[in-house]
Every structure is written in structure tokens, then in C-alpha cells.
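Before any comments, here is the structure.
All protein chains but one are shown in place.
After this line comes chain A, so read on.
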Amino acid sequence: MKLDTSGLESAAPVWGAPSELVDGFSAGPSFDLPNTTDFDGFQKEAIQMVKPAKGTTTLAFIFKEGVMVAADSRASMGGYISSQSVKKIIEINPYMLGTMAGGAADCQFWHRNLGIKCRLHELANKRRISVTGASKLLANILYSYRGMGLSVGTMIAGWDETGPGLYYVDSEGGRLKGMRFSVGSGSPYAYGVLDNGYRYDMSVEEAAELARRAIYHATFRDGASGGVASVYYVGPNGWKKLSGDDVGELHYKYYPVMPSTVEQEMVEVGGA
């Protein structure tokens, strides 16, 4: 099987035979099919074998001032927490962010590859690539690897000529444009808080607090999410990291420990 290593090539490709000249489209990545009688069954088995549960919580939403992106930082291998400090928000370029859910290596590699492609587009065309274009490049690559076991559930958030943009792209080859997304095993909990508190015209601080709370609540209930809740803001001048709070500390900030009334009564009785 041949991988798409165009991002790793440093030299210009050597011109091939004249048959290359008659292509209408540029050739995409190609791969050989394995020799099985039941290819569909083989595909299903391969997916099941490689499919890690997307143990994470990431979310992003568009509001009046731009895009807010937030994620947790826990990596789990089954019941074992392998790391509490994983960077799940990937900086593709100074004005675009990608979130990581699914296979960490897959997300990191393909986001960096996307960053390379975006930069090449900028250099060739003397203008930045749109969020639409970037998300489509990634979606096309992931579609060409469909069924081969990639696990990527990512959101591409950015600010381009047309304003804020947010797309959800996954390893099945799906690509959705939207205003609010949450991806991962903790996403149902995050959606509950996010959908409840969302208004289009929020300030940056209100939106950041909403994002932080949504991640916190997801980490509270979902065992595969935890660590640090990072919040990023994407505005007209690019992205900026707003905060990274440990969710344990956030818990006591939202629900501080109160001395209970029963204990107070006992003290009074003792003093009388």
C-alpha cells in the first residue's frame, strides 16, 4: 500500500512518461487491494481491530466575536490513564486550529500534513487558504484512506476572508459545516451544557466560560476525559490561548466545599 507522502517530499518529482501529460486531474494517492475473497468482511475486521474508542471531549462553536475551541487533555488506553497532559488542540497555522479525537498519532500527523498543504497554498496563491478549502483538503485525504483504519474525529476552526469558519471532519470521510460541534466520548455531556448556555451574541469572556464549563461537566461524568480544560479563541487576528485549568480545581471553584449545618449545631450545643 502506498501512503500519501507528498507532505514529506523535499525534491520536485521527476517528469514521467508522456502518459502523465494527458491526465485531466492530478493523480491522488493510490493503494493496492489485498487478496481476499470477502473484501467487505476484511474491511470490517480491520476497522474493529484498529478502532480505538475516541476517549476525549473536544468542542467548538461559532459566536458573534469568532470561534471558541476547547478540549480536555486525558489520554486513556482502556482503563489506564496514559497521560493527563495531551495537547488536543493542534495549531495548524496562526489563524486555524484543529482538535484531536480518536487516534493521537493519526490526528497529529494529518494535521501537520494539512499545515504543510495550507502553507504551500499560501505561497503559490499569495493569499491564505479558506477554512472551507483546508477542511476539504483534509476530508479528501481521509476519504482516500477510508476503511484502512484511520481514526480521526476533528474540527477545523479558523477565521478567513468570509469570517469565522467551523467544520467537522472525520475518518469516514464525512465533512460537516456547522455552528456548534462536540466530539468524543464526553461529547453528550458537553452538548448538554453547551446547547443550554449558547447564545450567538456572547462576549469573549462569556463564551470562554461556557466552553470551560462544558468541558468540566464532560470530564466530571466521562471517565475517559479529564486533565486540563484548554480554551482557545479564534478571532480576526488569529487564535489565542485563553486558559488551561485543571478540572479538579475547576470542580472546587464551581462547587466550593461548604461546612454542613449539622456540624455547626453540634458545636453550639457543646458550648452552651
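Here is the rule we use: contacts are C-beta pairs under 8 Å (C-beta built on N, C-alpha and C of every residue); 3 or more make two chains touch, one makes a residue touch a chain; residues count from 1.
Everything below uses one rule, namely that contacts and distances are computed from a predicted model.
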Record-based protein name (UniProt) of the chain missing from this complex, from "MYND-type domain-containing protein", "Proteasome subunit alpha type", "IBH1-like N-terminal domain-containing protein" or "Exportin-2": "Proteasome subunit alpha type"
Contact residue for the chain not shown (choose from A:Ala70, A:Ile92, A:Cys107 or A:Ile129): A:Ile129
Full-complex contact with the absent chain, from A:Cys107, A:Leu137, A:Leu210 or A:Leu242: A:Leu137
Chain A, residues in touch with the chain not shown (by the definition above): 15, 18, 21, 24-25, 124-126, 129-130, 132-133, 136-137, 140, 161-162
